[in-house]
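A single protein chain has been omitted from the complex, and every remaining protein chain is retained in its original position.
Coming up: subunit A.
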Amino acid sequence: MKLYCLSGHPTLPCNVLKFKSTTIMLDCGLDMTSTLNFLPLPLVQSPRLSNLPSWSLKDGNAFLDKELKECSGHVFVDSVPEFCLPETELIDLSTVDVILISNYHCMMALPYITEHTGFTGTVYATEPTLQIGRLLMEELVNFIERVPKAQSASFWKNKDVQRLLPSPLKDAVEVSTWRRCYSMQEVNSALSKIQLVGYSQKIELFGAVQVTPLSSGYALGSSNWVIQSHYEKVSYVSGSSLLTTHPQPMDQASLKNSDVLILTGLTQIPTANPDGMVGEFCSNLALTVRNGGNVLVPCYPSGVIYDLLECLYQYIDSAGLSNVPFYFISPVANSSLEFSQIFAEWLCHNKQTKVYLPEPPFPHAELIQTNKLKHYPSIHGDFSNDFRQPCVVFTGHPSLRFGDVVHFLELWGKSSLNTVIFTEPDFSYLEALAPYQPLAMKCIYCPIDTRLNFIQVSNLLKEVQPLHVVCPEQYTQPPPTQSHRMDLMIDCQPPAMSYHRAEVLALPFKRRYEKIEIMPELADSLVPIEIKPGISLATVSAVLHTKDNKHVLQPPPRPTQPTSGKKRKRVSDDIPDCKVLKPLLSGSIPVEQFVQTLEKHGFSDIKVEDTAKGHIVLLQEAETLIQIEEDSTHIICDSDEMLRVRLRDLVLKFLQKF
């Protein structure tokens, strides 16, 4: 069993597991941190951005002039932003049988894999994962396509050029694999390959392996996967949460007794407490608005935003914010809010019971009804008429490189009355803000990452007790910025096996057994013998049939009666098939009883001699000699077949067959 690791990003994993005869891809996350190296795409022409000075090499060579721009000491690529794809060369991706998706954040590279590698398999995901994943992709494509940019820079990627560039461009990895965003057509084609599954559904793959999604508690429809055969079990844990937010709680019990547990998608901010962060978010928001400023919340169109809206729903009246407009701007804002209300089965218990009343599970329905929350597809159109300040705007993209958020940063950045609050943990907020510097706007960083922290992981591992743990290398050492925090790493016995991008791991796994079915007719013919108390044995002689990876034992065919006829027999018909072996024997032969038995069967003139290791029984008349020792019997006789067979059967009576 092998694990091919295609992504270096621990929360956006992409691994391929070879297990029995199947090739299973686990998630296909897209590393979007690469976009931080690019200039933002403004919705409205921005004089500031277009007037940034070019950056050129020290030797005065100016061929990079058009590609690189400088802003407050940082250098950016002036081009259509590009994403860092999973490794596509490590394994032939056309051999992948299935792709298992754990949550909607971990499927963003799907179109690259399904459309351009010869992939012909099936993708499995839950319905919310598919629907919200589609929204995330739609938003991304929309953000990038609605601001067409002529330029696609490539000179800077040249290895000899790249190493002359300043950090972080100099250190950017795998730049040759960076790709532009896919099209909506590719998204639709990729998503059409998804087959919907429900939690605890058992899915058979080629009769060899069974895969099952389990609730992971992190997002709507998010799942961990159990991949098992009858004797082996691999658990794939990705993006799980033990906090009670809106999704169904995590199913831990079903992860027990795993041979291998692959652990990815832990919290990216292990030192921050999500509850505390939500409190901070609310108080900073209120403070800014009370002072007449605007609040900008860069966010994804689904996920934590539901929880934030729910908190605000409870908070705004007591904080005196009832008259402040909340705007949610995204091409998929409406769909996201609508979809959140119809996935009752994937929600936590509290929200499910609401649906039985029947009431919408999320209170943002009421915020919309009372006009406190308004949603728009973009800043153009209706929004420009309704726009009132001070206000709170939720919009994407959290990388601050594209989407409506770019416009608001340009608009509000110059005033210190305004605040931008970062809640999404995927991007470093300092790097995200770099191309907007100098910035007068206040910046508050309250990352809300509900995924497992190291204490929870350690408890989880104690609870489910896997034989081996496999995880990204980042989790086996403390974070580089907090190298003294030995508690911020996975601690388990035996130590976790770690992987990095483009590595192939041989998993410590010895398969010993396989399931086989004994047909009822064959089972009827078996004769079990109790060999020790509680242990019975039966020798089995059967025909093996294997079809679709399922093995069946059928009774041996009845020996065909020789047809009585004049047909000449060929010599070869008599030759026995040497492949039909007799069972093994065990036990020992008590000499005295054996001699008595011989006498009973009409042998006389029996002489017994003692030897160093046993006895020799002589049948003098028949010129036959039987050597009997503890673990062996040797019958030496003339070629009298009748006699030999008689003796053989008498000896066998004392022995057990295996």
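Here, contacts are C-beta pairs under 8 Å (C-beta built on N, C-alpha and C of every residue); 3 or more make two chains touch, one makes a residue touch a chain; residues count from 1.
Assume contacts and distances are computed from a predicted model.
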* Structure fact -> Taking the list "Myotubularin-related protein 9", "Mitochondrial ribosomal protein S24", "Integrator complex subunit 11" or "Transmembrane channel-like protein", the UniProt entry for the undisplayed chain gives the protein name "Integrator complex subunit 11"
* Candidate in contact with the missing chain, chosen from A:L287, A:C443, A:A502 or A:L553 -> A:L553
* Of A:E70, A:E115 or A:E338, which sits in contact with the chain we cannot see? -> A:E338
* **Contact partner of the left-out chain, one of A:T177, A:S428 or A:S588** => A:S588
* Which of A:V355, A:V464, A:M489 or A:V595 touches the chain that is not shown? -> A:V355
* For subunit A, which residues lie in contact with the unshown chain of the complex? -> 127, 197-202, 212, 230-231, 334-335, 338-339, 341-345, 352, 355-356, 358, 360-361, 511-520, 523, 526, 528, 531-532, 534-544, 546, 551-553, 556-557, 571-572, 574-589, 630-639, 641, 644, 648, 651-652, 655, 658
